[in-house]
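Missing here is one protein chain; the remaining ones are kept as they sit in the complex.
Every chain is named by a letter (A, B and C) in the order it is written, and numbering of its residues begins at 1.
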Amino acid sequence: MEPMMEFGRRFRLTLEGASHAPRVGVRLRGVPAGTPVALGPIQEALDRRRPVGRRLASRRHEEDRLVVESGLADGRADGGEIRAHVANTDARPSDYAGLAATPRPGHADYPARVRYGPSADLAGGGIFSGRMTVGLVIAGAIGAQMLRARGIECVAYTRSVGTVDHRPDPRRPLADLRRAAAANEVGCPDPADAARMAEAIEAARRAGDSVGGVVEIRAEGLPVGLGEPFFDSVESVLAHLAFSVPAVKAVEFGAGAAAARMRGSEHNDPYFLVGDELRTRSNHAGGLLGGLTNGMPLLWRVAVKPTSSIAQAQETVDLGTRRPVRLVVPGRHDPCIVPRAVPVLEAVTAIGLTDLALEGGFLP
Amino acid sequence: MEPMMEFGRRFRLTLEGASHAPRVGVRLRGVPAGTPVALGPIQEALDRRRPVGRRLASRRHEEDRLVVESGLADGRADGGEIRAHVANTDARPSDYAGLAATPRPGHADYPARVRYGPSADLAGGGIFSGRMTVGLVIAGAIGAQMLRARGIECVAYTRSVGTVDHRPDPRRPLADLRRAAAANEVGCPDPADAARMAEAIEAARRAGDSVGGVVEIRAEGLPVGLGEPFFDSVESVLAHLAFSVPAVKAVEFGAGAAAARMRGSEHNDPYFLVGDELRTRSNHAGGLLGGLTNGMPLLWRVAVKPTSSIAQAQETVDLGTRRPVRLVVPGRHDPCIVPRAVPVLEAVTAIGLTDLALEGGFLP
Amino acid sequence: MEPMMEFGRRFRLTLEGASHAPRVGVRLRGVPAGTPVALGPIQEALDRRRPVGRRLASRRHEEDRLVVESGLADGRADGGEIRAHVANTDARPSDYAGLAATPRPGHADYPARVRYGPSADLAGGGIFSGRMTVGLVIAGAIGAQMLRARGIECVAYTRSVGTVDHRPDPRRPLADLRRAAAANEVGCPDPADAARMAEAIEAARRAGDSVGGVVEIRAEGLPVGLGEPFFDSVESVLAHLAFSVPAVKAVEFGAGAAAARMRGSEHNDPYFLVGDELRTRSNHAGGLLGGLTNGMPLLWRVAVKPTSSIAQAQETVDLGTRRPVRLVVPGRHDPCIVPRAVPVLEAVTAIGLTDLALEGGFLP
Partner (left out) sequence: MEPMMEFGRRFRLTLEGASHAPRVGVRLRGVPAGTPVALGPIQEALDRRRPVGRRLASRRHEEDRLVVESGLADGRADGGEIRAHVANTDARPSDYAGLAATPRPGHADYPARVRYGPSADLAGGGIFSGRMTVGLVIAGAIGAQMLRARGIECVAYTRSVGTVDHRPDPRRPLADLRRAAAANEVGCPDPADAARMAEAIEAARRAGDSVGGVVEIRAEGLPVGLGEPFFDSVESVLAHLAFSVPAVKAVEFGAGAAAARMRGSEHNDPYFLVGDELRTRSNHAGGLLGGLTNGMPLLWRVAVKPTSSIAQAQETVDLGTRRPVRLVVPGRHDPCIVPRAVPVLEAVTAIGLTDLALEGGFLP
């Protein structure tokens, strides 16, 4: 059976390829003809998704170079399907094959093998890879340009790594947040906390281990009333997308899980007027009421588990011999994927908001 | 524009009615002809959704009495659309009208008014009500029967209220959990902690305030491999549904948000064999890897904010006069909706799993 | 039996008076003759301890005006016992008397009555008052001047109120932290978060309720090796003092409670050299190893419970009639004592460090 790789009602994307296939990419429908789409921001977003340490390498644009096959011409969408991809220069299916019979703890190997069968290991396994998020990043970078033309801006950054947490000042301008987060490899908008996070990642790496973290995303300039009550609430659409991204374990909006411990008199955000504009004094709602935007900044957080691949030997079972084995997953492992999840979740936010904005008549 | 009230690919439901309309209910497609569907469990689920304190009242079956219009006959589905509803005996649209111009903090009033216009206040507001979850509960109770016939069982319970938290023993049998949670009005499977939770709710009520909490849902008997990689992961589908439910602010699976603070060597669940069955020693994954079930219990949690309606005066703005006002929301308010969210989130789990099971060929 | 109101080995203080007595104050031994002691900083510290809202009142220096009875002359200590106090202008023992037989939830009334007897209610109750901290603030302001002469500086500030948390940048200079925290009534060194905290306090006040919070204290300029292994570790001495302050429920140093969830490779602070000085890259230790200072900033946090006196009726028992009663505690209540605890815990830090510095030969 063919896995489903489609999302969206109006801004409709289909992921293509697999981690060990020649390429990974996306097909995208719903971008109106004439929409300005620059390629530079798409390539920049792809660059941010690359592993920490390889980003600054000199061979920069030889990796994950954007190739547009159709749909864009002369800086504008032509109204047809947009197809874009990047090549997989690292694809080594033989490495993966050996692992199929001894499922790696924390990976999709085992349920993928049961679902798609041993002979489908490669096809099945390849689509579980974080590499599939390349297509999300491309689509998100296109959506972000459509939103920006409407005055809507989304910025993601690393909120925490392990137990190191940085909560940015809610008044900090988005452009400043974006610049500061891009200034370090961790993606945290504060240099001191970024250094502490880098230290936490390095400590995990030294231990042959990995560490998780949290990505936070803020969007501003949103109209009031974006979203659909019930099944296409802003929260539903964004969470649906976020939980498609490998390694995501939790999603929260505004006060989030902390709301469960609050009183109503504390959690409710009082209204007041600034000039003619209705605002709330606090923003525990994260900019969302009844599944719709309320004009305050949208704020949400996504918890990412520690990388499943670690250098240490792990307990598992050889499904051939039915014997317990200790497995050492070969290769170099990224001890923390949180910084790489930052552009992916920024893309996810842009995809969801673009789809809802088209649906609700806020775009084009 | 008509709001979207549809969900599902194969087990497809459409919510109908509104809180102030004559009735609320659901239309449901995708239940194969001949599927046994008893009405008792549906009525029981509806009873659990009623406010604490009214459940034990003598006029019990006069409220939220299930009416099936079509699709079910002689204890079986006939293969056509199932339509079912309950009457709204309390509908008082005039109460609501007054509030429309002075938006209640924490409610959808303001974005709903902007989106649907002042004249659409009633139509718009009515679909944001928690009362719409009646349709979810009906559909979920039907899905649960389909799952149960396949050996899959879902149980929801109150995990926390305010700062009182009860984590049940992971080995506790589901039937025992269900019985214990049903034995008190709070829906917590431990009598001592249930009493502490009831005390926390009572403390909020005395303060004219409200309090939030967390619902936890466990499902067992799941096959390995249920779910779709990228975009219909089990997490995506369940989170999508959960964030449609009013007042939900956060969703997490397995170790959830705590995973972000863990190391990989701690978070990865080691595999071992029990007889011929592959199991994991811990269950930080919550029974899910790569968006698919792995055969271990599915475990997820949903954080519910404190009820927005409180007895205290709150700061807001009269949108007519553009003046600040202090609003006292009339009526009796439920100081904690967490116990009522328990059957709703159990229903949501059943709906999502049924849809995915049909999609993946695990049902019928 | 006479309660013990003494603390310290070398910098030795005895609290005097009671909340309903004519005055409250302190006797202090151990300040060497000739030590410069200015009165201005002592009065300023007392002013910071006054309730929010009364600080800015015009009758400012008529409340809690410092009176020095002995030990200080011409801006220096004379080597004898320092005695200082402020008058209690509000003392109304009759108010308190009524409460003695119906113990207030969250207050010391009941155990004090059992311990000291009904006839001793006033004497017993009066020393449980937060007003006793006046003596701590006086002693601490003297200790702080001794430390400052040695290059050691302590600053306390409001770290959180309810669920609003502000973690200052660890590189922020102490003088700047102090100035920023003094710039608002909440005592938080960030204006935006201070406003959110003030809003949280106001929300509690509107609800006739109260809210707790956390005070954080940082000290810099400490020599390496201050403290005594085992029973007079820096942590032991500071925690002993902090837990004497009414309403304190938790104390933590450095990473604190979060350390319990960390791995060693993450928690251990790696050493490196800056010039000739040994430093650590992170400061999870909070500047303390083996109970001694290690030259990094001392960082600790104190959790303060919500004010016990609230405007709502509470369930208690009339100890005379042995009947349940609902008690409304009369008077105006401070909905959050965290801002007032800030100068007290800054004083506590100065007292503990002065005592240990004298003990260890780091002073005078």
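One rule holds in what follows: a residue touches a chain if its C-beta (ideal position, glycine included) is under 8 Å from a C-beta of that chain, and two chains touch if they have at least 3 such contacts.
As the structure is a prediction and not an experimental result, all values here were calculated from the model.
*Asks:* May I ask which residue of A:R131, A:R218 or A:R261 touches the chain that does not appear here?
*Replies:* The single option touching the absent chain is A:R261.
*Asks:* Which residue, C:G71, C:G187, C:G213 or C:P343, contacts the hidden chain when the whole complex is considered?
*Replies:* Of all options in C:G71, C:G187, C:G213 or C:P343, contact with the hidden chain holds for C:G213.
*Asks:* Taking the full complex into account, find the residue in B:I138, B:A207 or B:A250 that is in contact with the omitted chain.
*Replies:* Among B:I138, B:A207 or B:A250, only B:A207 touches the chain that is not shown.
*Asks:* Given the contact definition stated above, which residue among C:G140, C:G187 or C:G254 touches the chain not shown here?
*Replies:* Going through C:G140, C:G187 or C:G254 one by one, C:G254 is the residue touching the chain not shown.
*Asks:* On chain B, what residues meet the omitted chain?
*Replies:* Output for chain B: 162-163, 165, 167, 169-171, 190, 192-193, 196, 199-200, 203-204, 206-207, 209, 211, 255, 258, 261-263, 265-266, 270, 281-282.
*Asks:* For chain C, which residues touch the unseen chain?
*Replies:* Spelled out for chain C, the touching residues are 1, 3-7, 15, 103, 105-112, 114-116, 127-128, 132, 160, 162-163, 204, 207-214, 224-225, 227-233, 235-237, 239-244, 246, 248-257, 259-273, 276, 278, 280-281, 284-286, 289-295, 303-310, 312, 314-317, 319, 322, 324, 360-361.
*Asks:* Could you please point out the chain A residues that touch the chain left off the display?
*Replies:* On the side of chain A, residues 206-209, 261, 263, 266, 312-313 touch the unshown chain.
Here is the rule we go by: only the chains that are shown with their structure count from here on.
*Asks:* Between chain C and chain B, is it the same set of residue numbers doing the touching on each side, over half shared, or a different set?
*Replies:* Same: most residue numbers at the chain B-chain C interface appear in both copies.
*Asks:* Averaging only over C-alpha atoms, locate the centres of chain B and chain C and give their separation in whole Å.
*Replies:* Distance between chain centres: 45 Å.
*Asks:* Would you mind pulling out the distance in Å between where the CA atoms of chain A average out and where those of chain B do?
*Replies:* 26
*Asks:* Find every residue in chain A that makes contact with two or more other chains and list them.
*Replies:* 162-163, 204, 207, 209, 211, 255, 261-263, 265-266, 270, 281
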